[in-house]
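Some notes on the structure that comes next.
Every protein chain except one is present and positioned as in the full complex.
And then chain A:
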Amino acid sequence: MSDVSKPAGFYALKSLTPGAAQLHRLSALLTLVLLILGFALASPAFLSVNNSLTVLLQTSVIGLLGIGMTMVIITGGIDLSVGSVLALSGVITGMSVKAGLPVIPAMTLGVIAGGLCGAFNGFVITKLRIPPFVATLGMMLIARGIALQLTGAAPISQLGEAFGTLGNGALFRVVEMRDNGFPRVVFPGIPYPAILLLIVAIGAAYLLRRRQIGRHIYATGSNEEAARLSGVRVDTTKLYAYVMSGALAGLAGNVLMSRLVTAQPSEGVMYELDAIAAAVIGGASLSGGVGGVSGTMIGAFIIGILRNGLNMAGVSAFIQQIVIGFVVIGAVWIDQIRNRP
């Protein structure tokens, strides 16, 4: 946190004017367009309707995690537990369905479990005064451990068709029966996960820009002591951000498990890095006070398209890891440059 009375902090922050933030988002958007162009040239199938929908599906999970992560990062924190919380939530939904609960209440239960993990993070950070990095690293192990313990490390399958609707269904899907008895997909429709992402993104943007809690999230990350002295309930604000991050991780878990129609306790490893990368590429600053949903959406699409495009181009999963690793470092490096005088 920069001391407002020190000129050093003053000059360091001067580069973070709205102009600079917009420039950053613009350059991210440009990167996105270049990626799409590049992959389209490398592989003709990349721009096909079906592949575009796959990208949309893949991105929706990163996007949901990234929105929650953005809120946490704006408060000046970090949430390393989202990948594990995603798995735990999916497992809890899966087990609830197995126990006979209808799909919607079961999914609600999963999202609530995610929110509770977030609340625990928030409690440890604000009341026990443990740095977010350590607190959420602990939750990363705790949530993963619970998910594995509950399932005996085995995936829960045969969850029924209704469980798969959220992840595999689509709005405005047009299918016609051909003469030979096979269905032909005229228009594959808009996948539910993409619609869900859009709704969550609009909701989160509204919270951050038009509601008091959003203003307080920015103020807390910008200067925590100043926010406290101004009457902002800093602890409540942080707790809110971590609960949102946990609940959105739960939602992302439900989308992912529903797509697989299987509750996988080992799913979502390292997803937190994709989410952090999406937020930072989109202009969120790890030192707090800066960030936004629209930027994170661009970031999520960059990550999603990068993964998908590399797949389509036949690049091995190992090389993909290397590339994404460099992208994460590069994004944080750019953040550092922005914060330098």
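In this text, contacts are C-beta pairs under 8 Å (C-beta built on N, C-alpha and C of every residue); 3 or more make two chains touch, one makes a residue touch a chain; residues count from 1.
Following the convention adopted for this analysis, contacts and distances are computed from a predicted model.
Protein name for the hidden chain, per its UniProt entry and selected from "Xanthine dehydrogenase", "IclR family transcriptional regulator", "Monosaccharide ABC transporter ATP-binding protein, CUT2 family" or "VWFA domain-containing protein": "Monosaccharide ABC transporter ATP-binding protein, CUT2 family".
Interface note for the absent chain: among A:Met140, A:Ala219 or A:Ala331, the touching residue is A:Ala219. Although one chain is not drawn, the whole complex shows that of A:Gly100, A:Gly181 or A:Gly231 it is A:Gly231 that touches it. Where chain A meets the missing chain, the touching residues are 2-5, 9-10, 13-14, 16-18, 209-212, 214-216, 218-219, 221-223, 225-233, 289-290.
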